[in-house]
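Quick notes on the structure that follows.
Note that one protein chain of the assembly has been removed; the remaining protein chains are unaltered in position.
By written order: A and B. Residues from 1 in each chain.
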Amino acid sequence: MSQAINGAGGVDGATNGAANARRQLMAIGVLAFLVFLVFPALLDPFRLGMVGKYLTYAFVALGLVLCWGHGGILSLGQGVFFGLGGYCMAMFLKLEASDPISTAIQSTPGIPDFMDWNQLTQLPLFWRPFRSLAFSLLAVPAVPCLLALIIGVAMFKRRVGGVYFAIITQAIAAILSILIIGRQGWTGGVNGITDLKTLHGWDLRTDHARRILYFVNALLLFGAIALGRWVLGTKLGRLLVAMRDKEERVRFSGYDVANVKVFVFVLAAALSAVGGAMFTLQVGFMSPSFVGIVPSIEMVVFAAVGGRESLVGAVYGTLLVNWSKTYFSEKFPQLWLVLMGALFIGVVKVFPRGLAGLYESHGRAWLAAVRERLGRLLSGEGRRITPGPPAPASVERPEP
Amino acid sequence: MGGYSLGELKSILVMQGFNGLSLFCVLLLMALGLAIIFGQMGVINMAHGEFLTIGAYTTYVLSTASARYAPWFHTYYFFFAVAASFAIAAAIGYGVEIFLIRPLYRRPLDTLLATWGLSLIMQQAFRSTFGAKEVSATLPDWLMGSVKPTENIDIPINGMFVMGLTIVLTASIVLLLYRSRWGLSVRATTQNREMAGAVGIDTRKVDRLTFALGCGFAGVAGAAFTTIGSTGPTSGSLYIVDTFLVVVFGGAQSLIGTIASAFTIAQAQSTTEFFLTGSVAKVLTLSAVIIILMLRPQGLMALKVRR
Partner (left out) sequence: MKRRTSRTRAFLFWTLVVSSPLLFFFFFALAAASAGPPTPQVNTTGLTVTDTEVTVGQLHSATGTMAISETGSIQAERLAIDQINAKGGVLGRKIKIIQEDGASDWPTFAEKAKKLLANDKVAAVFGCWTSASRKAVLPVFEHENGMLYYPTFYEGLEQSKNVIYTGQEATQQILAGLDWLAKEKKAKTFYLIGSDYIWPRTSNKIARKHIENVLHGTVVGEEYYPLGHTQFGSLINKIKLKKPDVVYAIIVGGSNVSFYKQLKAAGVTADKQTLLTISVTEDELLGIGGENMVGFYAAMKYFQSLDNGNNKGFVTEFKNKYGAKSVIGDVTQAAYLGPWLWKAAVEKAGSFDVDKVAAASPGIELKTAPEGYVKVHKNHHLWSKLRIGKVRADGQYDVLYESSLIEPNPFPKGYQ
């Protein structure tokens, strides 16, 4: 298990596997400490809600680490799956919010308000199953997975990949957002599905509810990280990396490359969908502005900043990018676009392995130096009390 | 279509036919630059829309300048603007290739991200320079009128202008590719980079020129589009989706494929728009494109999908 993660973990991972695995676990531990203790303790409900929202994007980034970082498949249409998951959840919540009593002023009470505005007099057929929570929860991952399966089979079986695949997924994102906006009687159009209130009678809008949702979301996220680690640890994970680096050789060794790609693409779609559903629950609405080209490509940057091969890094990256986005758009609205653009360029040119890579190249050495200095300080104090042989560091210091 | 005289229907047919052709030219003009770069270098330039915008703003600046300092020049400035747009966009493209694309040559997916970043920076640069609001270049009167061969037929001059420009550009790129020394090196580099380098072709120079040329074409398209569209910091992004669709649908690395796909999409869209309503037509066209791509992901006329 640890061996496989090393292989996936990076260039220098293969040499000392156990240490690498320990470092990864430590990074996860620190993240858990931050997400479960520090943020809820220090942040007010408003800022905590924002962190909760960022963490839903982290699901998408996790999916991208799997299919892009390890599988070499760059999808610029992850917003599609995020959106579909979110819409499945939103449809259920909207139906619950549109009971005949609270929609009594409409021409047709009992249907969502935007349908009434668009002269629909009854619920469209495909909306009806979403009255059931069980069906909706099933649909959240199932619908995006189905779409991903269709796209994946159509593309990968014909050996379409690389830039071409990226562009096609982007086109799909554009088309789906035009479709959603165009069919506003069914989807709420450009406004999206808004004003969601309760989940089985439980008011989602209170601070208390949001806090609970935050923790549910965080738990799911750590579940997703665990799932990702497990997948990468299996033979499939090794196949993925092998395929990314030398696809022909894997194919000639008798493996069906297309199936592996389809699987990881579908898995990434499912993760994004879960993120989308959690987004809807926490933010209280869903709109086509999460489906199109721009959000899809921003999500790629979250993964890239974190380090495209590191699962934990993806979460850190998502948090960092979104935090700085909020910070800069609050403080320097004019500069935000430039900084975001610079981040895109920097992440591919200057630190292509993202935060995880920066830690490997600089952070670890720095931490080691700090630890050593601390140790020397402590042992230095010890030396003053008990005379003995001088500290090795001073012995080994070369003469100038 | 009852209740209309035969003459009316005939003239509508003529105008609608022209409309289809003019849409074809618009799509082709947008896609040419992208197709050259993608086809020859395998690089997707996500900032393509912003190079269009460079052309549009160049036209705007020249329009205001000529209106203020040289009114006599205003009738003809547009030709000059097209040339200037080409030069400026190509020069910027040349620089971008050196600083951004060249170091990433072996990582096409990363190029895609980097050029997206570039597009964000360029958008903000436009906004800081020209303001967030849309601007309007004053166009010479002869360009904004229409030709009337008969009483009922109006053929827009700006449509013909775009058409002429497209024909000139397409012809010149075909000539360049198949009749010039540079074209020979480009084709050699596309087929086998190492071998081309081995026989003494400076492949880096070929890449730089190709990228600059593609950006220059985008600039020309941008200048031409001031006659039919808006000029603002994000105007380029209005065209970008259609542009990508044309290139993808045509198939990678095939100029003929790009032309065929622009033609197919334009005719489909123009016809469905006429008989149905706008939104429905767009959705139908896009869905058809996607379904065809699902069945034939390599596009209309791919030579051979290279791995």
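Note that in this section a residue touches a chain if its C-beta (ideal position, glycine included) is under 8 Å from a C-beta of that chain, and two chains touch if they have at least 3 such contacts.
Worth saying up front: this structure is predicted, and the values here are computed from it rather than measured.
Across the entire complex, contacts from the unshown chain go to A, B. Contact with the chain not shown here comes from a single listed residue; of A:Ala41, A:Ile105 or A:Val350, that residue is A:Ile105. Screening A:Thr198, A:Asn259 or A:Ser329 for touch with the missing chain picks out A:Ser329.
Screening A:Pro112, A:Pro141, A:Gly182 or A:Gly237 for touch with the missing chain picks out A:Gly182.
Looking at subunit A, the residues touching the absent chain are 44-46, 49-50, 53, 105, 107, 114, 117-119, 178, 181-182, 184, 189-192, 194-195, 197, 205, 283-285, 287, 289, 329-330, 333-334, 336-337. Take subunit B: the residues that touch the chain left off the picture are 4, 8, 12, 15-16, 19, 22-23, 26, 127, 132-138, 144-146, 148, 152, 154, 156-159, 227-235, 238-239, 269-270, 273-274, 277-279, 281-282.
The rule is simple: only the chains that are shown with their structure count from here on.
Centre-to-centre separation between subunit A and subunit B, using Cα means, comes to 35 Å. Interface residues of subunit B, counted against subunit A in their complex, comprise 38, 42-44, 100, 103-104, 107-114, 116-121, 123-125, 127-128, 241, 244-245, 247-248, 252, 279-280, 282-283, 286-287, 289-290, 293-295, 297-298, 305, 307.
Within the complex, the subunit A residues that touch subunit B are 68, 74, 76, 150-151, 154-155, 158-164, 166-168, 170-172, 174-175, 178-179, 182, 247-248, 293, 297, 300-301, 304, 334-335, 337-338, 340-345, 347-349, 352.
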